[in-house]
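What you see is the complex with one protein chain gone and the rest in place.
Read from first to last, the chains carry the letters A and B; within each, the first residue is number 1.
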Amino acid sequence: MGNSRGPKNPTKLVFSSLHKYASPRHFYHLSLSISPWLAWLASAMFGLGIVGGLVIAPSDYQQGDSFRIIYVHVPSAWMSLFIYVTMAAAAATALVWKIKLAEIAMRASAMLGASFTFLALVTGSIWGKPTWGTYWAWDARLTSELVLLFLYIGFIALQTAYSDRRVAARAGAVLILIGTVNIPIIHYSVEWWSSLHQGPTISKLDTPSIHIDMLIPLLVMASAFMTYYLAVMLTRMRCEILAYERNTNWVREFITARAHHS
Amino acid sequence: MSDFLHMGGYAFYVWSAYGITLMVLIGNIIVPRQAERAALAELELRLQRAKTGDT
Partner (left out) sequence: MTRYVSTIRLVITRDVLRAARSQTEALHPLIFFALCVLLFPFAIGSDEGLLERIAPGILWVSALLSATLSLEQLFRSDYQDGSFELFVLSKASTLAISLGKSLTHWFISGLPILLMSIPLCLVLELNWATTQVFLASLFAGTLTMSFIGAAVSALTVGLRGGGLLLAMLILPLYIPVLIFGSAAASNAAQGLPAAAELYFLTGLLILAVTLAPWATAAALKIRLS
């Protein structure tokens, strides 16, 4: 398979390795070697972030120590949005280029996306009690987040309703893309609705200028959440790949080799 | 230390938020890993059955 021409064109290299790893088989083995590293990295970052957020960061002038909830609330909210966007990109790739791995990545991300949305809502609600006095406020951001949760749940429900994995993935892809077009519209209309019924509220959850000592643990936690997402997504993707490729030779060889080793 | 746990009076809120987060994050680690193990086990079983060739 090798050729002995001179130095390779770097663009060609990138594309050929992308092409190689777009195959479920190569991706599977790649993810097996990456996963332990990601797990350690995520753990380390969580450790740093939690110490930074709970211990090192100074407590807030107005909110005291309750503001520390920001270190789990904001990263969860960011991830809930990032994952939906990732699923949308995967959906478009799956529909246009019919790449199996894109379908798999989309399906593997759904539960995590829903979990982060749930966390954003719950931690936001808990934070709301000491800050606003109530567990729920029809604030534009929280309400949009709630609608996002329903979009995730709908996607997951659609996946379980179909019996064929691949058809389910493609139907889900269409649903995600419909949702993607709708999300800015929903967000804008909820914001509009919220200002209509409450008057302009400055959300206490996003202080425009956050002190650098408070910001750094937030960025660390955000990176921790992102690394965590990648680590878990790889595990889920491996399960999906095994299901998608059950009857192929490479899976058979892989299982045989595993059985021999253990 | 007890100051830390006390969280300036907001102990309930801070710890319940972090606690729920921890539970969800751990759950999302455990469930896929178990699924992966189950999938691998099932595939191995299928391989065994094919080997001890019936049909």
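Here is the rule we go by: a residue touches a chain if its C-beta (ideal position, glycine included) is under 8 Å from a C-beta of that chain, and two chains touch if they have at least 3 such contacts.
Bear in mind that the values here come from a model prediction, so they are computed numbers and not experimental data.
Chemist: Touched by the hidden chain, which of the shown chains?
Modeler: A
Chemist: Among A:V14, A:L32, A:V174 or A:L215, single out the residue that touches the unshown chain.
Modeler: Residue touching the chain left out of view: A:V174.
Chemist: Using the touch definition from the top, which of A:L119, A:V190 or A:V232 touches the missing chain?
Modeler: Reading the full complex, the residue touching the unseen chain is A:V190.
Chemist: Sort through A:I50, A:V74, A:A102 or A:L151 and give me the one touching the missing partner chain.
Modeler: Answer from the full complex: A:L151 touches the omitted chain.
Chemist: Please output the residues of subunit A touching the missing chain, sorted low to high.
Modeler: 95, 147, 150-151, 153-154, 157-158, 161-162, 166-167, 170-171, 174-175, 177-179, 181-182, 185-186, 188-190, 192-193, 196
What we mean here is this: only the chains that are shown with their structure count from here on.
Chemist: List the centre-to-centre spacing of subunit A and subunit B in whole Å, with centres computed as mean CA coordinates.
Modeler: 17
Chemist: Could you pull out which subunit A residues touch subunit B in their complex?
Modeler: Result: residues 54-55, 59, 64-66, 68-69, 72-73, 76, 111-112, 115, 118-119, 122-123, 126-127, 129-130, 228, 232, 235-236, 238-239, 242-243, 246, 251-252, 255-256, 258-259 of subunit A touch subunit B.
Chemist: In their shared complex, at which residues does subunit B touch subunit A?
Modeler: Residues in contact with subunit A: 4, 7-10, 13-14, 16-18, 20-21, 24-25, 27-29, 32-33, 35-36, 39-40, 43-44, 47.
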